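One structure, as structure tokens, below. Some questions next.
Shown here: the complex without one of its protein chains, the others still in place.
Coming up: subunit A.
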């Protein structure tokens, strides 16, 4: 499968099954759709009015050389491999700990419903958290690197337990030869110097929630009394980002139907001095006023293109920053097994509620049919785990012919479930945006390679 597109003046060819990326001239660009099946004479016949025969011959030979090297028209040899791979015994290597089902903000788009996740307000006890870490260690097999995200609600509303759990984890990792990578996702309201110092010592990554421009942020991320959060959080986030040397963190925003010009929010965050930025589309039922609608998609695709062009410009001016959804590792990225097997939800990655229940991921918490067990008994509903285990790009009809499948791994199971009632479908608007982001990400790599 080959995907070819024009972006920012480049003719780009992605050989999907090998991952090879080629920048080509117009002759090759026109020839690529023909050269797999047709002979040179047939192609020359079709293109002779546009190009000289000598140039056509040269281009054809170059295409055939790439094909021989396994860099063009590469066959898909992965289907049986991934089916076997997915049937293997799985281990748990990452937990999303819902440290607090409570929040000090009332964000309008919150999938956690102001922290409550269709349930009651509750803080995780140290005892439950300990059991969760024990469960992770016991179920992690030979995996050494274990990830624990302190999530909410707002985890800093239960900061003492976060601290105690990190201490406990550091003791246990020595005993069991594991390496905990702790991360924290916070809205910043309670951040202070002590917490920053702790985060810089213990957290491999921190995710700082802010949507961008003041008016955009404050509309969607108010306190319960309606006042905005921007003025309080920006100085704290700037301080924390600087104290982490502008690495190993993200300022992370959500854009909605109300700010389709979200590139301005990304650039606003960059202008505030942030170097690690992620601003992502809201995922919400279409009846919500803030939900991204199908008719918004073209506008959003243009936004991504213009953001990529602006990033290139800023790179040249020495004002570069990372935009999470445009980051792609072409030279050292993941293996095929990782790319095809999905995010690991329900198998390698589980969410733990404040009372110790296990769900396939944070997005399923509160959906009772996905309750998989608890930290005391482990995964007892193994049928749910098995369903997620077999979820991969070849189990999804929409992914089979999509060029993006090696970069998104079939997309988010929760999004698929919420829009289509099954985890083996795909959230269509999300897919359209994802494809554009991958095109932009590859274009940026092409531009850098010049």
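Criterion: a contact is a pair of C-beta atoms (placed from the backbone, for glycine too) under 8 Å apart; a residue touches a chain by one contact, two chains touch by 3 or more; residues count from 1.
In this section, contacts and distances are computed from a predicted model.
**Q** Write down which listed name, "Six-cysteine peptide SCIFF", "ABC transporter permease", "4-hydroxy-2-oxovalerate aldolase" or "Rod shape-determining protein MreD", is the UniProt protein name of the chain that is not shown.
**A** Answer from the record: the omitted chain is "Six-cysteine peptide SCIFF".
**Q** Among A:283, A:372 or A:440, which one touches the chain that has been omitted from the display?
**A** A:283
**Q** Looking at A:62, A:265 or A:425, which residue reaches the missing chain?
**A** Residue touching the absent chain, from the options given: A:62.
**Q** In the whole complex, what residues of subunit A lie against the chain that is missing from view?
**A** Against the missing chain, subunit A presents residues 17-25, 27-28, 55, 58-59, 62-63, 65-66, 70-71, 74, 77-78, 81, 85, 91, 93-94, 96, 111, 143-145, 147, 149, 151, 181, 183, 185, 205, 207, 250, 252, 254, 278, 280-283, 324-325, 327-339, 342-345, 348-349, 361-363, 406-412, 415, 430, 434, 438, 441, 445-446, 449.
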